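A single protein chain has been omitted from the complex, and every remaining protein chain is retained in its original position.
Now for subunit A:
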Amino acid sequence: MPSRAVHRRTVLRAAALGPAFGLAGGCAGLGRATGLGESVRIAVSWSSTELAAFQRVLGRYVDDCALVPLGDDIDAALGANPTGRPDIVALPQPKLVRANRDRLAPLPDEVWHHDFDALWSPQLPAYGGRHHAVPFKLAHSSVVWYRRRLFVEHGLDTPRSWTDWLDLNERIVERTGVAPLALGGADGWLLARFFENVLLRHFDDTYDALVAGERGGWAGRDVRDAFGMVAEMWGASGALAGGPERALVAQYPEAVLEVFRHHTAAMVAAPAFAESVTRSFGVPDDEIGTFTFPSAAGLDGRLVVTGDLLVLTAPASPAARRVLRHLCTPDAPVPWIRDTGGFIAADPETDTREYSQNLLELALELARPSNDLQFGLSDTVALGALLQEVLQNLLRALAAGTEPGEAAREAATAMADAGRAAR
């Protein structure tokens, strides 16, 4: 009996240590593992491939830094207690900067680029002449991704207007046997991007009013119409890959895979960073096409963007400032752009040669002076989280067989009520 026990123990120990020694990959990893010393702690919301990409962006500073991936709980990084607060935080929402300003340190002056002023200053105002957040990554969020070969084979054209798009979806259902759209309803923000595009690119006055904080706008006719348009498209027969219920529980990268890997859908509306998904799953670039989210006449230039910002928490150590300065050099993100993709640098001086053709076009569209960029509603306004929930409920109502018009009315009522209550 004892010999068997010993044997089992030896086997288990070997099994436990095997991967550890097999994969240690040099001393750098182990050095970082101790978590001791002066390492700069950086909290990010990225995971998997994007996290690895950011690590490459750190370049020669990588061994001085410890990454704290917090996923959707990134605001925990700026929690009330200063003990253990990370030194640098990459925030996905500008509104988090305003809410946490007293916990941030002013940035070194040279990292703010005067080209940031036009787009970013309303979202990231300077306090006492000092900026507290610097744009790092920009995402074109008025993009629809489609499978190029499918469109060519069936003689399909990309749509310009909303009615074009509805017609196209019908044709796809009739001709191709795949669903026109993939949707990731488990990520409320992806649904919100869809709605924001419908609203900004058809009812831009209402969108601007809502961004400016006029909550009464939620009760208006435009919002109701926008919900109606969304529900009509999602609720059309056979429109969503796997049906509305599966779309409800799928996440955004899964929706991208439905189009480009499983070939069960023709299109997916997703921000520019969807390229990191297609790249990591080995989709060749020439199979991928993009078009700008359809709009009403004259509103073609209104684009939804999102961005990731870097902040320093107070009190900022010299080491943290050094790492931040490095991250703000124009070419710091080049490894991410080149190897992982899906990254549009906020800094206009970043070398554009490493962008893929798709991303280059998206980056140029954002840079065009005639275009008017607007941040996603759900990232900027107080009712943003509710908007995501309301859209999930809309999708859910469609899954339960509710008629699209009725589902849209319920959604509009929920937002209107919340807007009135908040006033």
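Everything that follows uses one rule, which is that a contact is a pair of C-beta atoms (placed from the backbone, for glycine too) under 8 Å apart; a residue touches a chain by one contact, two chains touch by 3 or more; residues count from 1.
We take it that contacts and distances are computed from a predicted model.
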{"item": "Undepicted complex member, UniProt protein name, chosen from \"Ribose import permease protein RbsC\", \"ABC transmembrane type-1 domain-containing protein\", \"Ethanolamine ammonia-lyase large subunit\" or \"CheR family methyltransferase\"", "value": "\"ABC transmembrane type-1 domain-containing protein\""}
{"item": "Which of A:145, A:252 or A:375 contacts the chain that the document leaves out", "value": "A:252"}
{"item": "Interface with the undisplayed chain - residues on subunit A", "value": "5, 8-9, 12-13, 15-16, 19, 22-25, 29-30, 32-35, 43, 45, 47-49, 51-52, 55, 66-73, 75-77, 79-81, 83-86, 185-188, 242-243, 245-246, 248-254, 257, 261-262, 277, 280-282, 392, 395-396, 399"}
